[in-house]
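Below you'll find the structure I mean.
Excluded from the complex is one protein chain; the other protein chains are retained at their positions.
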Amino acid sequence: MSNLLITPPPSRWARFWASPLGDSLRGNPVALVALLVFSVIVVLALLAPVIAPFDPYDPTQIDIMNSDLPPFWIPGAEPQFVLGSDDQGRDMWSAILYGTRLSLMIGLAAVALQATLGIAIGLAAGYLGGRVDSLLMRLADIQLSFSTLMLAIVVLAVTHAMWGAAVFDRYAVVAVIAVIGLAEWPQYARTLRATVLAERQKEYVDSARVLGFGPLRIMLRHILPNAMSPIFVISTVQVGNAIIAEASLSFLGLGLPASQPSLGALIASGFDYIFAGSWWITALPGGVLVVLVLVINLLGDWLRDALNPRLYKV
Amino acid sequence: MSLLSVRDLTVKFAMRSQTVTALHQISFDLARGERLGIVGESGAGKSITGFALMKLLSAPGYIDSGTIQFDGTDITQAPEAQMRQIRGNRIAMVFQDPMVTLNPVLTIGQQMVETLRAHRKLSRRDAQEIALTKLREVQIAAPELRLKQYPHELSGGMRQRIIIAMALLLDPDLIIADEPTTALDVTIQADIMELLLKLCQANKVGLILITHDLGVVSQLTERTLVMYAGRIVEAGKTREIINDPQHPYTQGLINALPQQTLPGQMLKQIPGAMPVLTDIPPGCPFSPRCAFALAECRRLLPQIMQQGSSEVACHEVNRLHSDLLLEEGR
């Protein structure tokens, strides 16, 4: 049983590949393709400033004369604009790269906010129980009954009324992150609370208590690491949801302005031209959005199966 | 002719990275009405043997080779339709946890009647009558009431009685009981064991009792198989095995019990632990833990051989016996 082989420590990737998680990935071609597509999108988005031929944030690079150019496979395309251009003459390829970057950034940041809030609240509710639990969970119920959209409308209305549209546009990214982050923390809190309730029954928690450890130490050092699997699973799903939420808000004019092209803002900006022939302005970023969210959800599905404790040990 | 005859039964588990052998060429016979104990610790393969006999191994486990002759039928070759007739009807199974067998959303009566009507052409009323008779046989208090109750309304001991009543429902030839009393308290366990023994004797039902408890085996069975790491290491009359164990593992198992040492003294422990299936040592699988192991034991797998009244798979026992024979011959 205990034959200790002295081998050089394998690389992180090799270890992951050999782990049960890597093993389940090898047996799941759909997840593997999803991971591949997701990685390509992320790399392209991160390298946007390097790859993109134009900077969509720079008004000097935009020429209205280049507006409404079709993508390359349609007659009338300009070789400069591979995927065509929008109504203001922005290069679609560059706009999509930057937009994807922005959407991903907002999605991740919003989820980080949700997770921080939700984990802290869920952990406290589950471990401390009693009144604290009741109070926090009612708070979660109230938060859930406000939809993301409603919260966004309130925030937008208030900020517009107080500081005007120009100030809001400047801080739109922060506002959207805050709105999505605040609206969805109960997802985390509820899941984590359920996990903590189950973990708290286990003897290792009793053992920590008998050793005299304090509640904060038990929560953070002992229970939280054992409650990470469901957090990973919801996180992937929530990143997808947050990206869609951002796109929806931007499309409705409650999110990012057209000058900051997130995927949602791009879709919105092209919406008026769909039937005027320039369908690509909406369809191309829309397609990217669908693919991005799809691969994230596929990865989430795989992760849920792979981290399922019942299937984990096989 | 024996009721059950198992020959060279080998069960394997196909894991993603490798195929492991859980049972190695198990052979044994069971006469009609005979009670056989299969003893071993967790990982010995005793429960897998039970499932293999019922052809209930679920993936990734499968019967690799060998035959299981049950009353003239080779179970390993029998199609699923035929197996469904054999299961329950001819061979019944009793598990450690009654809730595995009992459906929580049906009453005891519904479950017993369903089982009966699935195998026999019976009216509901007749089936209910048989169910009542069987419940009386297992000496359950207020059997009429039990028929109307749901499993969760009954205590653990009562559930296990009901499981035994359900096992007897179709008058099987053989009951395979996998740790039937392990989850019960000693006072209840004693009652259930007594009941099981009485019913098997009265109805001439064969019993394969799978357990880790030598005391239970000793009281219920006539013959015993001792298993270790997927192999039978000793087989023989239960009394002989308990009173005069041959294999060092059987000896160790019995000697390790607290009853075998004076209070407060160190117990005679076996060092180490049962190997996991993926890491079975070469030669005799018990050799790393065996006080008698020689180089030969670590290299060569001992074959199971008749030694006196028992069959034993041990080089050391073989050596002792051949020495004895030599001396007698002299």
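All chains are identified by letter, namely A and B, in their written order; residue positions are counted from 1 within each chain.
Quick note on the criterion: contacts are C-beta pairs under 8 Å (C-beta built on N, C-alpha and C of every residue); 3 or more make two chains touch, one makes a residue touch a chain.
The rule is short, and it goes like this: contacts and distances are computed from a predicted model.
Visitor: According to its UniProt record, what is the protein name of the omitted chain, chosen from "Cysteine desulfurase", "Stage 0 sporulation protein KE", "Sarcosine oxidase subunit delta" or "ABC transporter ATP-binding protein"?
Guide: Per the UniProt record, the undisplayed chain of the complex is "Stage 0 sporulation protein KE".
Visitor: Just list which of the chains on display the missing one touches.
Guide: The omitted chain makes contact with A, B across the full complex.
Visitor: Write down which of B:130, B:254, B:280 or B:301 is the residue touching the left-out chain.
Guide: Candidates B:130, B:254, B:280 or B:301; residue touching the omitted chain: B:254.
Visitor: Quick one: which of B:188, B:280 or B:294 touches the chain that's been left out?
Guide: Final answer for the missing-chain contact: B:188.
Visitor: Using the document's definition of touch, tell me which of B:78, B:99, B:122 or B:197 contacts the absent chain.
Guide: B:197
Visitor: I need the residue numbers on chain B that touch the omitted chain, in ascending order.
Guide: 41-42, 141, 155-158, 185-191, 193-194, 197, 212-216, 218-219, 239, 242, 252-254, 256-259, 261, 263-264, 266-271, 273-274, 276
Visitor: Touching residues of chain A against the unshown chain: what are they?
Guide: Those residues of chain A that touch the unshown chain are 1-2, 4, 202-204, 206-214, 217, 221-222, 225-226, 313.
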